[in-house]
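Have a look at this one before I ask anything.
Complex shown without one protein chain; remaining protein chains in place.
The letters A, B and C name the chains in turn, as written, and every chain counts its residues from 1.
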Amino acid sequence: MSTYSVFSLIKNAFSNHQEWDRAWRDAAPKASYDVIVIGGGGHGLATAYYLAKEHGITNVAVIEKGWLGGGNTGRNTTIIRSNYLWDESSALYEKSLKLYEGLSQELNYNIMFSQRGVMNLAHNLHDVREGMRRVNALRLNGIDSEWMTKEQVKEFVPAINIDQNVRYPIMGATLQRRGGTARHDAVAWGYARAASARGVDIIQNCEVTGIRRLGGRVVGVETTKGFIGAKKVGIVTAGHSSVLAAMADFRLPVESHPLQALVSEPVKPILDTVVMSNAVHVYVSQSDKGELVIGAGIDAFHSYGQRGSFHMIEHQMGALLELFPMFSRLRMLRQWGGIVDVCPDASPIIGKTPVENLFINCGWGTGGFKATPGSGWVFAHTIATGQPHALNAPFALDRFTSGNLIDEHGAAAVAH
Amino acid sequence: MANALPRAGAVARFAPAVTALASSAGLVLAEMVPPGQVNLRGNPSDPRFLRAAGSVLNCLLPVGANTVQSTDDITVLWLGPDEWLILTAPGGETELIERLRAALGDVHAAVTDVSGNRARLRLSGPEARMVLAKGCGLDLHPQRFKAGQCAQTTMARVGIILHQLDDRPTYDILVRRSFAEYTWMWLKDAMAEYGGTIAAG
Amino acid sequence: MLLINCPWCGPRDETEFSYGGEAHRVRPADPSALTDEQWADFLFMRTNPKGAHKERWVHSHGCRRWFNVERHTVTHQILNVYPPASAPQPVQDIEAANGDAAPASSQKGARS
Partner (left out) sequence: MTNTHRTPTGGTVDRSKTISFTFNGKSYQGHAGDTLASALLANGVHLVGRSFKYHRPRGILSAGSEEPNALIQLERGAHTEPNLRATQIEIYEGLTASSQNAWPSVEFDVGAVNNLFSKIFVAGFYYKTFMHPQSMWMRVYEPIIRRAAGLGKSPQEADPDIYDKMHAHCEVLVVGAGPAGLAAALEAARGGARVILADEQPRFGGSLLGSRGETIDGMPALEWVAKAEAELRSHPEVTLLPRTTVTGYFDHNYLVMAERRTDHLPRGSKPGVSRQRLWKVRAAQVVLATGSHERPLVFADNDRPGVMLAGAARTYVNQFGVLPGRRVVVFTNNDSAYQAALDLHDSGAAVPAIIDLRKSVDGPLARKARAQGIRIITNSAISEVEGGKKVRGVQVQALAADGETVTGPAESIACDLIAMSGGWNPAVHLFSQSMGKLRYDEALAAFVPNLSVQAERSAGACKGSFALPACLAEGAEAGRAALAAAGLDAAEPARVPTAEALEEQPLRPLWIVPGKKPVGQKGKHFVDYQNDVTAADVLLASREGYQSVEHLKRYTTTGMGTDQGKTSNVNALAILAKSLASPIPQVGTTTFRPPYTPLTYGTIAGRDVGELADVARVTPIHAWHVEQGAVFEDVGQWKRPWYFPRGAETMEEAVRRECRAVRTSVGVLDASTLGKIDIQGPDAATFLNRMYTNAWLKLDIGRCRYGVMCKEDGMIMDDGVTTRLGPNHFIMTTTTGNAAKVLDWLEEYLQTEWPELKVYLTSVTEQWSTASIAGPKAREVVAALAPDLDLSAEAFPFMSMKEAVVAGVPARIFRISFTGELSYEINVPSHQALHVWREMMRVGARYDITPYGTETMHVLRAEKGYIIVGQETDGTVTPFDLGMDWIVSKQKKDFVGKRSYARPGAVDDGRKQLVGLLPEDPAFVLQEGAQIVEDADNRTPIPMLGHVTSSYYSETLGRSFALALIKNGTNRLDQAVYAPLDGGRIVKCTVTKPVFFDPEGVRLHG
């Protein structure tokens, strides 16, 4: 694999860019692998990369039914932060954030990780309390997090409206300065390239249609390109997790829902921070290309349709314009949807399944992009050693039996 | 025990409640003096229930979806397969409830005073349909929704009971009291481009 | 915006309804007799199929009744709508439904 740098760019310019290598090898499936990772999203590719890099397991295939990164990895609003409430969560997401911080260099692929800060607005006393609770917990866990008054909010995000005469005035906010965004496609491509360079086979346009077992153990997968044997198999298929689980005859506490996002036409820089508001429900950032990237809500119903309803977007826009009245004349360029796999406690599942040597990584719902490196890292550990890492042990499937859920919904927002 | 104290409208901060609309032309909005309102629940396939209710109300219980039955002093709106809203004169609810309860005896039913639960806004005039269409997804075309029909639906994010009274068209919009001010402001805003007015008290 | 045909009120916009997830899950008659696994299965595990899905909806902003819908989770096409057997069934024949319930003098019909 040739190294990417400004020098290689200049050098290649002289040969009219005819000499660039393929970013990753497009492999044909071998008869069998030590590990098969089902799902070529960020998490699957990261898993394969860390299997090779951290555990020396290179006889690995990533099997993707469509194109790499075409699932939620390719359709998320790219927000990265680690400001989760519970110790278990913040540890996992912080591991991920740390990995992100060196990822461009590690992968030799600029994923454009932009630590421009993630701000969560508070609009009522309940928000303030919950924000404080989180800021304090994070600080004690050694994770950067701070509280901002509304004046500080305005100073940090000049475009925002802190007028107190609006329906839900801003009362303050939490800020994680190390949070930000990254170029989502580049994360998938960068991992694919680095994994491929370490020997991982990347197989696109190959759908897993069955999971073959023998005596309670997994032995391989049926695919649209035929049977492929494997000693171990990891399912990392996000919105399709239940479909894969059904192939191995178990059920998951997961529901697939449409989650939408939209972008505006590109404009010159106007918003330098990622701004989120749970109360009015909207989140927005401006990408390096200039478009405002805005997240909408999830449709209530189950769907594998990769598209959502327009009324979700309508709801979003009222909220956006409350925060940023000046955006009213900007225009929506495109809206799309992804299929998110939602867990009852809004936390992921990473670990073993009822089938021996079959592992699963799912349930990231609306927020797993930020976890991509960390998730891959702990999942590789789990597959390689057969045991969860301390970071993902609390996220096992059996927490639904024991009742040790990790509820990240935040507080049920009510008061007397 | 009926009480004769005046009833405050839910949008009294903006406009006084009225007892009737002047029949002049043009688009007009008003809050009606809160009527007596009784919520009735019961099983319409139980003939005892139907008989008891019918005898007190002096009309058929509307069992067809989205329909209304009325006599000179009461209006009965179908809310669901086992639920009705009975409107009567302000203050008339107390006696009506007593009579209903007495007639129903041990029939499984529920009679509940909800006179304070909802405000009754009335929108009338040629453009009333357009005004509603700005916030309500129901098909209000005269062939689809006629005088004498009602529906529980939403308008501008607020749950409402919509009742068409005549072909002018005139609509009653029954809205939860706490939502009434918002609904009022919303309607006023939606009427503005048609030059709508507020009925004088 | 799905168009859902409420068995009682007729076709209405999706926003009048609330979604209730997988249909035909029955709360165990005696939860205490279940193992933790069985209880977890009832509480949390879902079929979540890609394809036809039997699910529950409630007409929250209408008649407030729960009913079942069979819907394709990819095309969103609604294949079937049916009220639970225990629910009051939609009235087909209004005349018959009323029978001799009301005094004849008041058979005025809708005229409000």
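Just so we're on the same page, a contact is a pair of C-beta atoms (placed from the backbone, for glycine too) under 8 Å apart; a residue touches a chain by one contact, two chains touch by 3 or more.
Everything numeric in this text was worked out from a predicted model, so none of it was measured.
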{"item": "Visible chains in contact with the missing one", "value": "A, B, C"}
{"item": "Identified contact with the non-displayed chain, of A:V219, A:A246 or A:M332", "value": "A:M332"}
{"item": "Which of A:W24, A:Y84, A:Y283 or A:F395 contacts the chain that the document leaves out", "value": "A:W24"}
{"item": "Selected from A:D34, A:D185 or A:E207 as touching the chain missing from the view", "value": "A:D185"}
{"item": "Which residue of B:P34, B:G92, B:G148 or B:P169 touches the chain not shown here", "value": "B:P34"}
{"item": "Chain A, residues in touch with the chain not shown (by the definition above)", "value": "4-6, 8-10, 13, 16-18, 20-24, 26, 66-68, 70, 74, 87, 91, 102, 104-105, 108-115, 123-126, 128-137, 139-142, 146-147, 159, 161, 166-168, 183, 185-186, 189-190, 204, 264-270, 288-290, 307, 309-310, 313-318, 320-322, 325-336, 399, 401-405, 407, 409-416"}
{"item": "Chain not shown, touching residues in chain B", "value": "1, 3, 5-10, 12-13, 34, 39, 41, 82, 94, 108-110, 112-118, 130, 133-139, 141, 144, 156-158, 176-179, 181-182, 185-186, 189-190, 192-193"}
{"item": "Residues from chain C at the interface with the omitted partner, ascending", "value": "1-3, 13, 18, 20, 26-27, 30-32, 34, 36, 39, 43, 56, 58, 60, 64-66, 75-76, 78, 84, 86-87"}
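We take it that only the chains that are shown with their structure count from here on.
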{"item": "Centroid spacing, where centroids are CA-atom means, of chain A and chain B in whole angstrom", "value": "49"}
{"item": "Chain centre separation (chain B, chain C; CA means) in Å", "value": "25"}
{"item": "Chain centre separation in whole Å, for chain C relative to chain A (CA means)", "value": "35"}
{"item": "Where chain B touches two or more other chains at once, by residue number", "value": "none"}
{"item": "Per-residue overlap in chain C, given as positions that touch at least 2 other chains", "value": "1, 15"}
{"item": "Touching residues (chain side chain A, partner chain C) in the complex", "value": "240, 242-243, 246, 251-256, 300-305, 309-311, 344, 400-402"}
{"item": "Chain B to chain C touching residues, read off their complex", "value": "43-45, 47, 50-51, 53-55, 57-71, 75, 79-83, 137-138, 147-149, 151-154, 159, 163, 165"}
{"item": "Chain A partner contacts - residues on chain C that touch it in the complex", "value": "1-2, 14-15, 18-19, 21, 36-37, 39-41, 43-50, 53, 55, 71, 73-76"}
